[in-house]
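Excluded from the complex is one protein chain; the other protein chains are retained at their positions.
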Amino acid sequence: MEVFLSQLFIGLSVASMLLLVALGLTFTFGQMNVINMAHGEFVMAGAYTTYVLQTSVFGTGAVTLAFGLSLPLAFLVGGVLGLILEFTLIRRLHGRPLDTLLVTWGVSLMLQQLARDIFGAPNVQVKAPSFLEGGITVAGVSMPYTRLFIIGLVVVALLAIWFYLSKLPAGRRMRAVVQNRDLAAASGVRTPHVDRLTFFIGSGLAGVAGVAVTLLGSIGPTLGTNYIIDAFLVVIVGGLGQLRGAIVAAIALGLANAYLEYWTDASLAKAAVFALIVVFLQFRPQGLVVTRRRGLA
Amino acid sequence: MTRLGVTRLLAILAAAILAAAAIAGCGSSSSESDAADTGASTSASADSGGDAIKVGILHSLSGTMAISEVTVRDSELLAIDEINRSGGVLGKQIEPVIEDGASDWPTFAEKAQKLISEDRVAATFGGWTSASRKAMLPVFESNRALLFYPVQYEGLEQSPYIFYSGATTNQQIIPGLEYLKEQGARSLFLVGSDYVFPRTANKEIKAWARANDVEILGEEYTPLGHTEYGTLISKLQEARPDAVFNTLNGDSNVAFFKQLKGAGVSARDMPVMSVSVAEEEVAGIGPENIAGHPVAWNYYQTTDTPENRRFVRAFKDRYGADRVTSDPMEAGYVQVHIWAKAVEKAGSTDPEKVKEAARGLTFDAPEGRVRVDDVNQHLYKTARIGVIEPDGQIREVWSSGRPIAPDPYLRTYDWASGL
Amino acid sequence: MTATAAAPAAPGVRDDDLLRVEAVDGGHGSTAVLFGVSLGVPRNGLCCLMGRNGVGKSTVLQTIVGLLKARRGRIVFDGDDVTKLKPYDRARAGIAFVPQGRDCFPQLTVRENLRVVQEARRDLPKSGIDDALDLFPRLKPLLDRPAGFLSGGQMQQLAIARALVTQPRLLLLDEPTEGIQPNIILEIEDAIEQLKRTAGLSILLVEQYVDFALRLAERYAVMDGGRVIDAGDTAGLADGHVRRLLAV
Amino acid sequence: MSAPTAGASPAAGGALLEIRGLKVVFDGFHAVDGVDLTVEQNEVRFLIGPNGAGKTTLVDAITGLVKPAAGSIRFEGGELVKRREHQIVRAGVGRTFQTPTVFEQLTVLENVDVAASFRLGLPQLLRRPRGATPAVTAALEAVGLDALGDAQAGTLSHGQRQWLEVAMVLCQGPRLLLLDEPVAGMTGEERLRTGELITRIAGEGTTVLVIEHDMDFVRRFATRVTVMHEGRILTEGTVSEVQQDETVREVYLGRPRDARGAGAAAEVAS
Partner (left out) sequence: MATMAKLFPAGSGRGAFLVRFTLAAAALLLVAPALLNDFRLNLLARYLCLAIIAVGIGLAWGQGGMLVLGQGLFFGLGGYAMGMHMKLEEAAALPSGPQLPDFMTWSGVESLPWLWVPFRSAAFAIAACVLVPMIVAAVLGTLIFRQRVRGAYFAILSQAMAAAFVIVLIGQQGLTGGTNGLTNFRSFFGLQLSNPDDKRLLYLFVAVVFLAVFLIARQLVRSRYGKVLVACRDAEDRVRFLGYDPTRVKVLAYAGAAGMAGLAGALYVPVVGIMSPALLGIVPSIEMVIWVALGGRTVLAWAAAGAIIVGWARTDLSERFPSGWLYAQGALFIIVIAFAPKGLAGVSEELQRRVRSLLSRRRSETPAPERVKVAA
């Protein structure tokens, strides 16, 4: 029972990290049909933002302040990178999703090398703020504060996205463009602006995920590659651009990983999860959540 | 219309770059084959003709392993610089030819071949992972060329054309185990990355444990680059071993130690003995996450010898005060000197003569005196156990006191007879 | 760029028309559908575009809105050449489009469907939504329902309401009564009649109910095979002439 | 999988296609709402009705493109409902599309050749076509595209694409041919030729079901006409019978000018 509960917690925390990376992809993949392989590098940029704030700007004396500020700043950094990418390349590749995949992969190569040139090849270290040290134990399950914080961060991110999409005009525009791009354009919605904003937010979320990564793992130029494929699988299993689907898929994959790894080992669990996904797509080739869309023509 | 024009222009430009690169490749290859020693090379040195002796430096400068290997390249270049400033070898300057293994084992093999047959290097210093060494091994053997390999490894190998400057099992892992046992550990949990070094090392550790009445409570491997250690840590917490023996590699250590600390497991509760975590890695993991855990090596930046003080100062002068030195870096530094000494002694860079000259050669290394084994071309090295301090340095807490003879096949250990 | 003032005016196009489509070629992707289409919508008037299925009527509308590119010819709105403008800029210039069929933002509520259009621009007053709803009172109790769940007729009313929120000067209506239950057709027709009386609104209507269309129209155009085969003023039009052209 | 040979079909003059109680639902919208339809051997049946009546959806259901919610479709006695698209084609049902879809990267000849090769085994498919086979030539001649054999299909006009599509179906020798608005966008002369072609095809033993709006065309070439409206069969009969039918006039041509209330009521009733 204890094992069950502790794996449940671990599964959820794995899921939260997956979801944090996948959220941004859900935006860019779902809205614009862009397979952004450089998304992982935006995560990396977010992580390095935290590092720079902590070491260069504030010094190690104000860890908590630096960490707190890194959340909005990493969002901004990721977002601006996304904007640049959208403006220089993505919008020229409209309607060629497979080509965006290849092009953004080239971008990700360059960003990795850029990070290596700026920050050096070795990993760098970010201190976790002191309030995230330690953890609590509930019903025999020890829950580190860092993991609770990440779960909390995902919940906040989801709430913010929900609020943005359903309560703010810009969010409504974004949904309108997803659901019927031509109709939105013909109704006066400046779709390129919406696309740019979408990419900004999606990439910004990657930056935020980068901040979370610093609490769990290493910060190096190749950080993004560790997360990108898993995140894409979340998006695919969830269904194109479906927020609800992505949440369910992330939780399912996180739990599957946690329990399978407990019974077997990390390598086998990973391979088994891939196999499960192939089987799953046999039954739901479009993912968990599917919506019909109609075009004008 | 204008957009289309620009597009075409860019495309043509790209094609031109490519074509130029390809043609340049053809050109250089045919000319270099005829005059390998004078052909344009990637070397930084402008020396030409017969005044220089070329050596290969083959490490990953890109990809996942670049993190570690770049530091070894730096210390090897430092050693070359030192030798050149004191007159070089055989009166000639050493000219390093640097190649990128790109963290890709086949690339290591390709570049090794290139260094040997195109650059005609006298020797090559390179590699980090066992996989890269295994990939290069047949290349060096079939070309009868020399490779100096600077990293501790799993043993069970003895190539006539490889010099092993890092520790083999009985110079690092076994002392580490003995230390844990001395500290009262009666049960162990083995954690490693999923590749040859951890698996082979753990095989040996299990044999040792059987002979020493130490219980192995679990053995777990994670893929290279794995970053999610929640489940593994809960397995650890469940098994409650007296100590953990850690053969994780690279990035995974960062995730493992951060998450271990997050789970509230301290070095006092469950010390984790690492054999792949040196000063450089400690900086990436964050000293506060790993402080108090033991490591096993042959050298630390704090090792108290006059040679080391000189080495550390020279390194920091050259690369910056914030840089640290580590065991593989020291081994990289040492192996260049050993090669140079052997060449001087042999009076030639001919591999067979250098091998002959290297037998029994000694060198006062930063880690203390090392000696090349007569037979297996490994080094006699002093084993040292250290504990990581909160400032990121490693404090030596135990030492073998004298260099241990290398025994890659563990022939002198009864319990290892089945391996 | 080709059609200049010197080009001979086609029948059914006048210089002072609010919208002039001048010798436009167009189509979907690589498929050419339109060949030299010219037509005009008079200021404060209604032009009725007729023709059988598949002759290119919807393609004309989509080209006017900018969803499809005109390969040749030009589109002039209120004296300005809008041929190169993006759809949203044409919408901002005052062209509103009610596409054929049940087209909406299906997962947005009825209210959101209207608000998203109103909010897309700073210059549109919120009251525009109420005005549009006054024209279709049937939508008022459905405001919080996702538009995808509306019936065909309700959706069509929503589509027209959404177009009106943009306070257009030109309204393009693509078969607003197609496949819709008759009592709602009446309401839609009433609304169109009412709109036609609105000062400053011109309408280009694609409609298969010839009688209804001709009764409201000042101008007509008949298409076949991607070409306008007949166009002109409805005044003095012989009864049956258009019917014959449509060959029903 | 393999279709019964032509000789095995039921007695001549019997029902070739029998649809019973067919329903197709999209998101709660009943596009086809309980259709019963019987098409006899060798007839040219026209299917007419206003936009949105469900004609194309009916053809989609016959050819397996949409899955019916209920009902059965029997072709030569065999049930089509559960079969996949290509199996239905192999059973002998060919169709064209409202917007003609041809393979733009291939030449006209290759388009038809691909269609004609559908029963070939893999070894034959892996061979290079050496010139046009007689069936391909005949089909191209039938639609008058024989001169354009080497042109890329992407360069064809709308009308030519429709011809090409017809040729592609023709060379497959289907026993039931479903044409979705084959003359849309054609000139009068082209229409005439198409009509004659349809008549000829029927004379050679292929049953043809045509969706069409052009009443001139219908009058000229139809033997029997079925009228659909709002997903149902409104009526069926000869051209003149249908033209006399008051309800048909109403749904098709619109209400009389002044029939505001009454006309609507009549329509709701139908």
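For reference, chains read A, B, C and D in written order, and residue numbers begin at 1 within each chain.
Please note the rule applied: a contact is a pair of C-beta atoms (placed from the backbone, for glycine too) under 8 Å apart; a residue touches a chain by one contact, two chains touch by 3 or more.
Nothing here was measured: the structure is a model prediction, and the numbers come from that model.
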**Prompt:** Which visible chains touch the chain that is not shown?
**Reply:** A, B, D
**Request:** Write down which of D:I19, D:I48, D:V108 or D:M168 is the residue touching the left-out chain.
**Result:** D:M168
**Fill in**
Given A:F87, A:W105, A:F119 or A:Y164, the residue that touches the chain left out of view is A:W105
**Request:** State which residues belonging to subunit B touch the missing partner chain.
**Result:** 4, 7-8, 10-15, 17-18, 21-22, 24-26, 28-30, 33, 42, 61-62, 98-100, 102-106, 109-110, 113-114, 117-118, 129-131, 134-135, 137-139, 141-143, 154, 156, 194-196, 199-200, 203, 221, 223-224, 419
**Request:** Could you list which residues of subunit D touch the chain missing from the display?
**Result:** 63-65, 84-86, 89-90, 94-95, 97, 101-106, 110, 113-115, 117-120, 122, 124-129, 152, 155, 168, 172
**Message:** If the hidden chain were put back, which residues of subunit A would touch it?
**Reply:** 29, 33, 35, 89, 92-93, 96-99, 101-103, 105-110, 112-113, 225, 229, 232-233, 236, 265, 267-268, 270-271, 274-275, 277-278, 281-282, 285
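FYI, only the chains that are shown with their structure count from here on.
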**Complete:** Separation of the C-alpha centres, subunit A versus subunit C, in whole Å, is 42
**Asked** Could you say which residues in subunit A touch two or more other chains, in rising order?
**Response** 292
**Message:** Residues of subunit B that contact two or more other chains, please.
**Reply:** none
**Asked** Can you name every chain pair that touches?
**Response** A-B, A-C, C-D
**Complete:** Interface with subunit B, subunit A side, in the complex: residues 3, 6-7, 10, 13-14, 17, 113, 116, 121-128, 133-135, 142, 144-147, 215-223, 225-227, 257-258, 261-262, 265-267, 270
**Item:** Complex contacts: residues of subunit D adjacent to subunit C
**Value:** 27, 29, 50-52, 98-99, 104, 154, 157-159, 161, 181, 184-187, 213-216, 230, 252-257, 260, 263-264, 267-268
**Message:** Using the touch definition from the top, list the residues of subunit C that touch subunit D in their complex.
**Reply:** 30-33, 52-56, 148, 152, 175, 178-179, 181-183, 185-186, 208-212, 215, 225-226, 247-248
